[in-house]
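Apart from one protein chain that is not included, each protein chain of the complex appears where it belongs.
The block that comes next holds subunit A.
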Amino acid sequence: MPTEIENINPNVYGKIKEREVTAHDEDESVADPFDKREIFDLIRTINDPEHPLTLEELHVVQEELININDKENDVHINFTPTIPHCSMATLIGLSIRVKLLRSLPSRFKVTVEITPGTHASELAVNKQLADKERVAAALENKHLAEVINQCISV
């Protein structure tokens, strides 16, 4: 963990309205595939590791940067670090991955990548987040798992 906060004055954005539950949502007889909004609702409340704000409020995650194909079991998230040298980028990406791993059915293949052009070490961070063996080993690390749990707890 860093000793000082890197980005002291991040831009803070508003939150979107809660999703309205429609009659269709409550009808148990219709198949209801996962959509962008549902994925966004799962990750928007994740806490930033250094600010008392959510990833949504910092525009680290945005609904438009989520792609999902329920039929193909494919979820793709782009996230935007608040500054191009953010050392928290891997931790934020890992928190998004863990939140989705725990929330979605295991059939989903989750890809979490930095929004192209928004971070100095974009490729290195993406490669690490995509390496499931390293992610598995990282999650066995008690200290790291605690930090991630703090980020994803509501």
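Please note the rule applied: a residue touches a chain if its C-beta (ideal position, glycine included) is under 8 Å from a C-beta of that chain, and two chains touch if they have at least 3 such contacts; residues count from 1.
Here is the rule we use: contacts and distances are computed from a predicted model.
Visitor: Would you kindly match the missing chain to its UniProt protein name, picking from "Trafficking protein particle complex subunit", "Probable cytosolic iron-sulfur protein assembly protein Ciao1", "Dynein light chain roadblock" or "Alpha globin"?
Guide: From the listed options "Trafficking protein particle complex subunit", "Probable cytosolic iron-sulfur protein assembly protein Ciao1", "Dynein light chain roadblock" or "Alpha globin", the omitted chain resolves to "Probable cytosolic iron-sulfur protein assembly protein Ciao1".
Visitor: Return the single residue from A:R19, A:H85 or A:K109 that touches the missing chain.
Guide: The single option touching the absent chain is A:K109.
Visitor: Which subunit A residues touch the hidden chain?
Guide: 106-107, 109, 127, 130-134, 136-137, 140
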